[in-house]
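Notes for the one structure printed next.
Just one protein chain is left out here, and the rest sit where they should.
Just so it is clear, A, B and C label the chains in written order, and each chain counts residues from 1 on its own.
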Amino acid sequence: MKYFLRKTLVLVLTIFSISLLTFFAFHIIPGDPASLILGTNATEEQVAALQEQLGTNRPLSEQYISWITGFVRGDFGSSIRYRMPVSELLKGRLPVTLSLGLIALVMILAAGIPLGILAARWRGKPGEKILNILTMLGISVPNFFLCILIMWIFGLILHLFTPGDYVSYTRSLPRFLQSLFWPALSIAIPQTAILVKYIRTAMLEELGEDYVRTARGKGAGETWILYGHVLKNAIVAVVPLIGMILASVLSGSIIIEQVYGIPGMGKLLIGAVTSRDFPLTQTLVIYITVIIVVTNFLVDIVIQVIDPRIRLSGRS
Amino acid sequence: MSENILEIKDLTLGVTERDGSMAVAVDHISFEVRAGEILGIVGESGCGKSLTVMSLMGLLREDVKALEGQILFQGEDLLAVSEERRREINGKDMSIIYQEPMTSLNPLMRIERQVAEPLRLHGSYSREELHQKALALLTEVGIQDPEACLRAYPHQLSGGMRQRVMIAMATICSPRILLADEPTTALDVTTQAHVLDLLKRINREYGTAILFISHDLGVINRICDRVLVMYAGKIVEAGTNRDILDAPCHEYTRGLIRSIPTRDRKGKELPSIPGRVPSVEDPKEPCPFAPRCRRAMEICHREAPACTRIDQDHIACCHLC
Amino acid sequence: MKDGRKELRIGLVLTGIVLALTILSIFYTPYHYNQMDKAARFLAPSLRHLFGTDSYGRDIFSRTIYGGRYTLLVAVSTVASCTVIASVLGLISGYVGGIVDEIIMRIIDAISSFPDLLIALIVVTVLNLGQLTIVAALCITFVPSFTRIVRTATLQYKSAEFVKNLRVFGVSDLRILLVHIFPNTFPLLLSTIVIGLSNAILAEAAMSYLGLGIQPPIPSWGRMLQEAQTIVYTAPWAAICPGAMIVVTIAGLNWIGEGLRKLYL
Partner (left out) sequence: MGKNHASTQDILRVEHVNNYYTKGGLGILKKAEANQVLHDVSLTIGNDEFFGLVGESGCGKSTLANAILGLIPFEGTIEVAGHAHKTTDRKEFTRHIQAVFQDPLSALNPRRTIGETMREPLMAHGIGSRQEQDRKIAKMLETVGLDASYADRYPKELSGGQRQRVCIGAALILEPDLIIADEAISALDVSVGSQILNLFNTIDVERDFSMLFISHNLNVVYYLCDRIAVMYKGYIVEQGTADAVYNHPGHPYTRLLLSAIPDMQEENDREKELLEKFKAPVAGACAYYHRCPYASDHCHKKPDLVNIAGRGEPEHLVRCWMPTLFDPAGVKEPGMEGGKV
């Protein structure tokens, strides 16, 4: 319980520092944001008007406080590019990105864990080499390249799907999920390779531990050792990485949405960045980061539940 | 003479070096473990005592190979049996405890499951039976609150408790022989005394033979009936405790005993053995101890010494014996 | 198998190929990277155009080997600056400990709770576009992990017996840190640098794919992929060649990193 409270406090502090860092990153810009946005040939009145609109003529601390109180109430300010409230823009996009991320995460776990075990089982056999090379390829492929390959092979040559054919979840949920399948796969493959590598390394490390020797001394066979002892310990060692994988998945979706033309937060973000839409960028950055931080918090709680060494000593 | 549980004949173990060559770590050793006895192997680091024990259990690291010899367990050559048969023997007829009880236990598994694991591997019991057996064993090895201990995880126990758990685990199937690889080295002296007493009690009450490895002659003396002295992969002397400690013949054994500081040696120089403990890669001499031996003669560098029987159980491999 | 020499060899060969082609491009490319030829659009790979041509009739091979230099330059300068910053931070944080460590690590933690790509995007939005911006952006994203690695190694050596011994000898803290601890972190740092390079190349490619990296007309692998995306059906080679180049580079570096880790750690 004490552990939980402490972790919650850390979570709140982390979110606070994220908001602080993001806010100041966008406000300690060399030069005035208003004139930056408007360019060099703007009139002074235009600049002043935009300053007023952005609130950048007030002291920084005041700006932060009014911004953060607005943020908590769900008022994220207005997008410069779309000239509408950021909250409106976000509404339809959050579920899209979250679904894409979730599908990818499920794919990663569903494929990565069994393959990781297989990789560990195959140590010293010819299958190991092939799996190693595949893993290395998977890790080395940038997801946007993979995406193009998938579109070309599965979309254009094999006609398994039509690239750019996105169906909104408001129209048809099954077809929405279907249209996310290939994009999710593009995100999942490199991350799956990473997970396979981690699980394999963790399993092999565990196999070298003294307690495995003890189990052999008791007369346990390879299968018994692998599933009875090593698997759980290896997974406990790998769970902390799930947060990291999720961060990569979300980063991946930012790019992949761009490629497949999926109207999620990632596509919005890239648009905001290229058009220097500060309020929108700021909000999206905080949104995505908070999702990751909260996931990491949940992962910490899960670890605490499954690992008695932490659970019982109350320390991490 | 009583029946032999284990007979080791010309056992030779090789370690793969970094460059791929094979270095001989255990060199044609032969000995037997008799029913109900506690046999000690004493030696310094790198003498091959741990490798020998691991080879008996079939638990050698991947880079160590048995090159020659036989390990006869009740007439069956363990170096030749199938993996299935090996697994049948391990934990049931033969079991082992180690120096590091902390790392030798699975950190994420409750003690109960770990203690009862050999039973689950070698028979079928109900949950209740497993629980009762584990409980009985923990009580047997002198754990004060066995129920609480069964529910605990390894990191919650003290070093001495962990070693007791290891002993319970190793003896739950009533093995014919228990191998103990420096089981008290990591423990404090007072804890060590308790664990030695426990092992001795198990040996006396159940007739479990014990092969006990240590670098400490004092520990060996406290627990063993017979001792083998190993040096650079060879057995250089063997005999009963009193043979070895009171009337050692091999120059290495003598030097080892003399170099231990004891009550009556205060203020005197310790007649220590010069030079350093050889490692596996060092070039082999006919008599491995000759380079450090004060009494080495010309023949010692030329010819391997034969092993002479000095007394009923007392054998020494030295040109001077 | 066990000692990692094989991985190192494969990695060196792969990165060697990429490096050799990049160096070659400084002295010679079959065509100018921006030379357009209406008559030679969408040509499949042949002896005249090794990797084929794109929609403007530009030679993909020339563009691919030319495009490597900026990606590699950005990656190398990112990792170099990042290594310097992280070494200083990590050494101080680990050795001094206490409140200094606490402050540095809290800042590092806060930065690393943002996904790498987001930091890069923020920096690129906030600062003006340009080569230096991308280096700064990537550097900030890599500093946390590098710092943690140096700090962990420093902590490990700080509690090592030999450092205790040196303090008892009366050796000054600065000398212990710079002469005795820092060189011991090199093996770990080396494999981190190699993996860092591969991550930097990936990140740079992603940024220029999004149009936030090096600006046209100078070709870069990421940019080429983005341009090839719409013509992938007619000219798949336009995507495959720069893509394969990235894969070969990254795989090569990863293999070197793995080999080094097995050899020295």
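The rule is short, and it goes like this: a contact is a pair of C-beta atoms (placed from the backbone, for glycine too) under 8 Å apart; a residue touches a chain by one contact, two chains touch by 3 or more.
No experiment lies behind these values; they were computed from the predicted model shown.
**Student:** Out of B:Ser82, B:Ser126 or B:Thr190, which residue would touch the omitted chain in the full complex?
**Tutor:** With B:Ser82, B:Ser126 or B:Thr190 as choices, the missing chain is touched by B:Thr190.
**Student:** Looking at B:Lys9, B:His155, B:His215 or B:Lys284, which residue reaches the missing chain?
**Tutor:** B:His215
**Student:** Using the touch definition from the top, which of C:Gly16, C:Pro30 or C:Pro183 touches the missing chain?
**Tutor:** C:Pro183
**Student:** Quick one: which of B:Arg61, B:Arg204 or B:Arg242 touches the chain that's been left out?
**Tutor:** Only one of B:Arg61, B:Arg204 or B:Arg242 touches the chain omitted from view, namely B:Arg242.
**Student:** Name every residue on subunit B in touch with the hidden partner chain.
**Tutor:** So the residues of subunit B touching the unseen chain are 44-45, 141-144, 158-161, 163-164, 188-196, 198, 215-219, 221-222, 242, 245, 255-257, 259-263, 265-266, 269-270, 272-274, 276-277, 279.
**Student:** In the complete complex, which positions of subunit C touch the hidden chain?
**Tutor:** 98-99, 102, 160-162, 164-172, 175, 180, 183-184
In the analysis below, only the chains that are shown with their structure count from here on.
**Student:** Can you tell me which chain pair comes out on top for contact count?
**Tutor:** Top-ranked chain pair by contact count is A-C.
**Student:** If you average the CA atoms of subunit B and of subunit C, how many Å lie between those two points?
**Tutor:** 52
**Student:** Counting only Cα atoms for the centres, state how far subunit A is from subunit C in Å.
**Tutor:** Here subunit A and subunit C have centroids separated by 21 Å.
**Student:** Enumerate the residues of subunit A that touch no fewer than two other chains.
**Tutor:** Touching at least two other chains: none.
**Student:** So which bits of subunit C are touching at least two other chains?
**Tutor:** Expected reply: no residues.
**Student:** In their complex, what parts of subunit A are in touch with subunit C?
**Tutor:** 14, 17-18, 21-22, 25-26, 29-30, 136-137, 139-142, 144-145, 148-149, 151-152, 156, 247-248, 250-251, 254-255, 258-259, 269-270, 272-274, 276, 278, 281, 285, 288-289, 292-293, 296
**Student:** Going by the contact rule set out above, which residues of subunit C touch subunit A in the complex?
**Tutor:** 106, 109-111, 113-118, 121-127, 198, 202, 205-206, 209-212, 222, 225-226, 228-229, 232-233, 236, 239-240, 243, 246-248, 250-251, 254-255
**Student:** Mind pulling up the subunit A residues that touch subunit B in the complex?
**Tutor:** These residues of subunit A touch subunit B: 209-211, 213-221, 224, 229, 232-233, 236, 307-309, 312-313.
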